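A single protein chain has been omitted from the complex, and every remaining protein chain is retained in its original position.
Then we have subunit A:
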Amino acid sequence: MALPKVKEDTTEARLSSLSLPEGGGWARAAREDAVQRLRISGLPHRRDEYWKYTDPKTLTQAEPQPAALFETGEASLFDRHDRLKIVFVDGVFDPDQSDDLSLEGLEIERLAEAAAKDIHWVRDHYGVLESRGQTPVARPLATLNTAFAEDGVVIRVTGKVSKPLSLIYVHNSETSDAMLHHVVKVEEGAEVTVLENGPAAARFNTVMEVDVARTGAFHHVRAQGRDHERRAATHIFAHLSEESTFKSFTLSVNGQLTRNEVVVEFSGDDAVAHVAGAAVGDGDFHHDDTVFITHDAERCESRQVFKKVLRNGAVGVFQGKILVKEGAQKTDGYQISQSLLLDEDSQFLAKPELEIYADDVACSHGSTSGAIDETALFYLRSRGVPEQDAKDLLVLAFLAEAIEEIENRDVAEDLVERLEGWLSRRRG
């Protein structure tokens, strides 16, 4: 089927602005395959059902919109934690700011290096989960990433890793257009925590493919940088085997356009996946969480908890789907998406979906949108708490349910502390 003209033009324009990265046999093949797939799917367009609430134009056009740098004057987010730091500046690996890429319990390498080798374990994974994640709904920005991302990290986790891997994305150029592609393979019984933070680039496109083997565990906490004008499209593709665990949490404050997609496939019984997000938007802010969870095994538990606080015309989007395939009995699927609208200019658009082909499952979903609770606000103020502090307290309370999904309490505390600071500073 031929692509509509507008899609073909956008896709070709984008393709001609890029060139395939250096790299030998396996990487070249995977990238060329992705280019072919992209020519068939085409880049997304506003008219696509999946992009009904979010205009992908600035994500797909050949050149990125410039984004002013935002000086926060804050210490790096996860500073107090012992962690393995891996730093990218505008999408380019920075060896000087990064730690040595070695840690007990894992093999870690830059994608650029792995791609230069003829044989590498990652060849069986790179682009594979991304490609599987293209049905039933196409995610062409991820395909674009597979084709053109020059770097990233590829990680094989073989044991219980003692400290988190911390991917730090520094934004230094107002016109940077960065793509990173990470692959994480968690072997049987192994366990790792990956932290991501920073604004990354004027325009950022990341893919993380995560394969968790039997009884393995993957924990992910991300804080997308506060640069107001940044744009980002991110994808996480997770493939879960028996009794494995996948937990991902994202905090987004500011950013002109963010589309975070998480695609989870349960293929082994008794696995658990929790995907959560807290977003705080003020003004020119469009934040889209799109989640697709496929249950193709028995007794798996999936949980989606997304909270958004919006004001001054900020827009929040949630598209969450739970697909329970035939035979995926005893599936426990839960999904909640809520927004707190601090004024009438802001809006929240939600499309929760359940599609169930098994008969013995417990799935529920809910979506709400509301204003601050005036009675609670008065109660707090009557106890002497000033109005703005009281509102901040209620905002944090609203976000708490999502933040509670983070298993590492210290990391959760860091995020809450930062949020408190950000909320009190943006007053006026």
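Just so we're on the same page, a contact is a pair of C-beta atoms (placed from the backbone, for glycine too) under 8 Å apart; a residue touches a chain by one contact, two chains touch by 3 or more; residues count from 1.
Please note the rule applied: contacts and distances are computed from a predicted model.
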Review point. For the chain that is missing from this picture, which UniProt protein name fits: "Acyl-CoA dehydrogenase family protein", "Fe-S cluster assembly ATP-binding protein", "HEAT repeat domain-containing protein" or "Phosphonate C-P lyase system protein PhnL"?
Key: "Fe-S cluster assembly ATP-binding protein"
Practice item. Just the residue numbers, please: which parts of subunit A touch the chain that's not shown? Key: 373-376, 378-387, 389-390, 393-394, 396-401
